[in-house]
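Note that this complex is displayed minus one protein chain, with the remaining chains in position.
For chain A:
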Amino acid sequence: MSDIASSSFVRQDLLTERPAPVKTTGFVGLMRTRLFNSPTNILLTIVGALLLWFTIVPSVRFLLVDAVWSGKDRTACLTENAGFAVGACWPYIQAKLPQLIYGFYPEAERWRVNLTFVLAVVLLVPLLVPRLPAKGLNASLFFVAFPIVAFFLLHGGGIKGFGLSWTAGLLELFDESISGAGQALLSLSKTSAAGPLLWLVGSLIVLVGTAIHWLILPLIWLRDQIQGAGQSLWADFAVTAAVVCLIAFGLGGGLRTGWRALASSIAAFVAIAAVIKLMGLDRGGLPVVTTNLWGGLLVTLVVSVTGIVTSLPIGIALALGRRSTIPLIRIFSIAFIEFWRGVPLITVLFFATYMLPLFLPGNFTVDGLVRALIGIALFTGAYQAENVRGGLAAIPRGQGEAAAALGLSWWKTTSLIVLPQALRHVIPNLVNSFISLFKDTSLVSIVALFDLLGSLRASFSDPKWSTPSTAFTGFAFAGIIYFIFCFGMSRYSLFVEHRLNAHRRN
């Protein structure tokens, strides 16, 4: 014991306190470690601070400090009247706000636009919050029901027929076209060198046309009967509902398991009937507001939401087509995707505006807005196809093989096993595409549609408000709106990505 005591050293007095370690957290720590830790870094900090100083200070001065907040016309925003160097001219925005949001939509009808915006928000928000239930119902409401309701709200007008008369009309047109093509070939065969071959093909097509004609004859007879009677819309509705419900019942498994499908289709038709009754579609609906009166943020949102809703099915179909093993379908999908991805959107809009009307039958006019929408849907669809294809490629082969081993058909494998997983994988990419789509909607102003940017540009030419700061004020306002939408979407995409990668975090 004493041995140990003699050979070992035992400190008798306390050590002097060492200085606390340098703080590396908090503001001071940040300054020490990442701003002022070396001469170069100090220099860089000064450069950064100067950059910020020379951008943020003038912006804040322009937007808030030097701004004019009230006034009736341009005189309020002139330097000689205000007495100081005028920044933003906010009364100009106040005066032009209705035009920037609604365009020339009649003032008495603007509640319809507001109602549509409210409906969109009410349906969209629960769809975006992952914890809320009933995503399937919510998605079908937003992606299928909402666009139709929004159309009748914004555009107005009613419907004369329902499923039965539409189907009959379409089939009739198709039949006419087929027979016409056959007749054209037959008349060509009399002069052409390859006459017999053309004659054979032509008469085959005419035969098909005649067969279709006889097949759809009962349908057309039924339609004529219904339209002859009073209350044609409701009779048509009842027949369509009965037929569709029966088909759903049959496909759902008949007496054994079809009851669920039957119940949901009946519920859907009851809802449709309620909407028709509520909006008075059977009595002509709301007053029609033609699309050339639409403008501002309304057009921006209509174009982007329609683009989002229509591009996704196109994209999924093209992506599946591109992965298909059937040669013709794969080649067609590749060519289609690469074509639309290879050309600028503005040429697509020119195509839709000038070329598309030439391709349609002469008696068939398409609204300018709808033409632009078709172009945007095709263009965005091609980009979405590549996104979806990335998701499909990320699904392990084993998933499809396991489904095949269970005896599922290709359609069931795709729709129940592969696609749901693939789409979940690519939600962030899809949202990023939606951001670029939202930004690209500004291009419709080039083909004479007045979206937010187009309305803004139009408002610059108003002599009542022409001051040196008008343009800057307008761009500041529109820029804030665009930024809020795009930045919000990009944050949402990051949030979803974070959630999807939860299992990879450590």
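Here is the rule we use: contacts are C-beta pairs under 8 Å (C-beta built on N, C-alpha and C of every residue); 3 or more make two chains touch, one makes a residue touch a chain; residues count from 1.
Just so we're on the same page, contacts and distances are computed from a predicted model.
The protein name that UniProt records for the chain not on display, among "ABC transporter permease subunit", "AraC family transcriptional regulator", "Heme exporter protein C" or "Metallophosphoesterase", is "ABC transporter permease subunit". Looking at A:Trp234, A:Tyr482 or A:Phe495, the residue that reaches the missing chain in the full complex is A:Tyr482. Looking at A:Trp69, A:Trp221 or A:Tyr354, the residue that reaches the missing chain in the full complex is A:Tyr354.
The missing chain, though absent from the display, is touched by one residue of A:Trp199, A:Phe269, A:Phe332 or A:Tyr492; that residue is A:Phe332.
In the full complex, chain A touches the hidden chain at residues 30, 34-35, 41, 44-45, 47-49, 51-52, 177-178, 180-181, 184, 324-330, 332, 338-339, 341-347, 350-351, 354-355, 357-362, 410, 435, 439-443, 445-446, 453, 457, 460, 468, 471-472, 475, 478-479, 482-483, 486-487, 490.
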